[in-house]
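Apart from one protein chain that is not included, each protein chain of the complex appears where it belongs.
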Amino acid sequence: MSILLSNISKKFGAFSALDNINLEIPEGELVALLGPSGCGKTTLLRIIAGLERADQGRILISGQDRTEHDVSKRGIGFVFQHYALFRHMTVFENVAFGLRVKPRRDRPSNEVIAKKVHALLELVQLDWLHDRYPDQLSGGQRQRIALARALAVEPSVLLLDEPFGALDASVRKDLRQWLRNLHHDLNVTSIFVTHDQEEAMEVASQVVVLNHGKIEQQGAPSEIYDHPSNAFVSGFIGQTNVFNLEHQDTDWLQTAGLSTLQQQGKIVHVRPHDIVIEKSALDSDAFVTLKDWQHLGALIRIELVKNSVNGQPASVYAEMPNEQFKRLHLNKGDKVDLKIRHAHWFH
Amino acid sequence: MNATAQPINPGKLVERHQLAVQDPDWVRWSLIVIALSFISLFICLPLGLVIFKAFSKGLEAYWSALAQPDTLAAIRLTLLTAVVTVPLNTVFGVAAAWAITRFDFKGKSFLTTLIDLPFSVSPVISGLIFVLLFGAEGWFGDWLIEHDIKIIFAAPGIILATLFITFPFVARQLIPLMQEMGNQEEEAALSLGASGWKMFWSVTLPNIKWALLYGVLLCNARAMGEFGAVSVVSGHIRGLTNTLPLHVEVNYNEYNIVGAFAGASILAALAIVTLILKTALEWKSEAER
Partner (left out) sequence: MSQNSIMPGFRPTIGFTVVYLSLVVLIPLSTLVFKSFQLNWDDYVHIITNKRVLSSFRVSFTTALAASLIASFFGFIVAWVLVRYSFFGKRFFHALIDFPFALPTAVAGIVLATVFQPSGFLGKLLIDTLGVQVAFKPLGIVMALIFISIPFVVRTVEPVLLEFETSMEEAASSLGATRLQVFLKVIFPNVFPALLTGFALSFARGVGEYGSVIFIAGNLPYVSEIVPLLIVTKLEQFDIQGATAIALTMLVISFLLLLLINMLQYWVRKRSGQL
């Protein structure tokens, strides 16, 4: 189901958590609400769910105004950051809960409930745990049970609050892929909150970047990465080198092959992989020194120091594949030439 | 995206829908009314009555009731009992908590259960057991009579029974706290070369001081206010073996209501002071956390 948020605002005392949010989420998308902590992303998710009241604005789910519906009647599924599984119920009863609390006339029979719960547990590949209690499960298992529980009531929208936040790094990797596949199979419109840009880029089909209670940019991951609409988004998504024309970086950037004088803005962001380095032929002219490098798996991250005449010495990071770096035969302290292939300009 | 079925009025304020963790107003208000009525009936009313009754015949009647030699003797005996029992049980509480929380040994949980034992024994039985030990027909009865030592129907019996009744108070406050605290800070102090005593005074004691005071406070309140156990061993001899609570009972049974309530109001004042100090201690330890 599609979701439309219109003019949502929320204040906590004098602090404006959300400021006039307008957002449209088409049906079937897997959307990440991405932003630093305190940006209002969790508040927005809770407002969509009805767990929190907006001060103003409307929430429409498939065209229906649901702003004044209680959370229990909103038809959403919510997966909590710390899962919020019912400690006193078995895994089976946890998943069955949403079906058992239905009004008598809508409530399925016990056989139907059992069948459905087992089907859901098989979907999350945990049917063998059906008689355990939450305290006996690992974090990743709890997460998947929480998801199965939310899915049991066939929500029109699935909302997940920091779904991987409380998990170990290795489990997180697996679950991301798994969630993506699950979403592909079920095709339920889903929104998840995260502060981890890598997670958002990897899992989501649409990313909404929030900061200070406002939407900075919305779009497909590639679009956001390739065409960040402002300096915040560019800095928040992926690694970037920041240069400021007002801080006398102009000459240095020109030397690096960037035609700076188009006055497209005052701030330049350059991704590490958009920097090409070569061993300098003329030692004396070189304006960058290689300081150190780190292996990041297939890539090498190279730390360079720019020593321009009138600029401050500062670090610049470049990335290139391992093989390519080996071919350059560089050592620490070597002077290198540097070319910028592509840059983003901001005011 | 489906076409929106309804026009959107973005400026419209959102009506208060029910949040998940909130109870409807009528539920909230009825429960508050029920709870406060219950507290008022069972707690505020008795509290008010003690104060009212004590002064109902005027301040002078109150003072004359308090100034009677019997009353003063009862106050003295009550204070004596507290002065002996509270320090003993405090020392015990600290020692027991130290042994139980800082070391592993066999029978530890059994020992912890035994410490709580006096809580589950009726006060009357707590008195009775000392009569069985030291009374005329008791184990040491003949020996005591021979040597002309009085324990039952005398101050020592009262002190012993109170010691039994207030036995667990301090230990009970300290054990969970020291368990939770762990001993890392103490190990650090030892590794820095502190002696055992030095470590206790400069690391352990500052950490447990509020819980310790709390335990002492409760222990003291019970020591001064104990009735059942003391009543069994005291013999109710006016001016000699009546503690303040017993003195209140005697006056009440003799229809000396002002006298009874004068004594009662001292004990109630003790309870109120205890409550205030207890609340202050709770706030203090919360603030330090």
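All chains are identified by letter, namely A and B, in their written order; residue positions are counted from 1 within each chain.
Rule of thumb we're sticking to: contacts are C-beta pairs under 8 Å (C-beta built on N, C-alpha and C of every residue); 3 or more make two chains touch, one makes a residue touch a chain.
Only a predicted model underlies this, so the values are computations on that prediction, with no experimental measurement involved.
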**Message:** Using the document's definition of touch, tell me which of A:E24, A:D70, A:D168 or A:E278 contacts the absent chain.
**Reply:** A:D70
**Prompt:** With respect to the chain omitted from the figure, which of B:A65, B:A221 or B:V258 is a touching residue?
**Reply:** B:A221
**Message:** In the whole complex, not just what's shown, which of B:L72, B:V124 or B:I237 touches the removed chain?
**Reply:** B:V124
**Asked** For subunit B, which residues touch the unseen chain?
**Response** 18, 20-21, 23-24, 27-28, 31-32, 34-36, 38-39, 41-47, 49-50, 53, 88, 91-92, 95-96, 98-100, 102-107, 111, 114-115, 117-125, 128-133, 135, 137-139, 160, 163-164, 167, 183, 186-187, 190, 196, 199-200, 218, 221, 224-228, 231-232, 244-246, 248-249, 252, 260-261, 264, 267-268, 270-272, 274-276, 278-279
**Message:** Even though one chain is hidden, which residues of subunit A still touch it in the full complex?
**Reply:** 49-51, 70-74, 76-78, 80, 82, 84-90, 97-98, 101-102, 133-136, 146, 149-150, 152-153
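Note that in this section only the chains that are shown with their structure count from here on.
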**Asked** Given the complex with subunit B, which residues does subunit A contribute to the contact?
**Response** 2, 4, 6-7, 24, 26-27, 50-58, 60, 62-65, 67-72
**Request:** Flag every residue of subunit B that touches subunit A in the complex, lowest number first.
**Result:** 1-6, 8-20
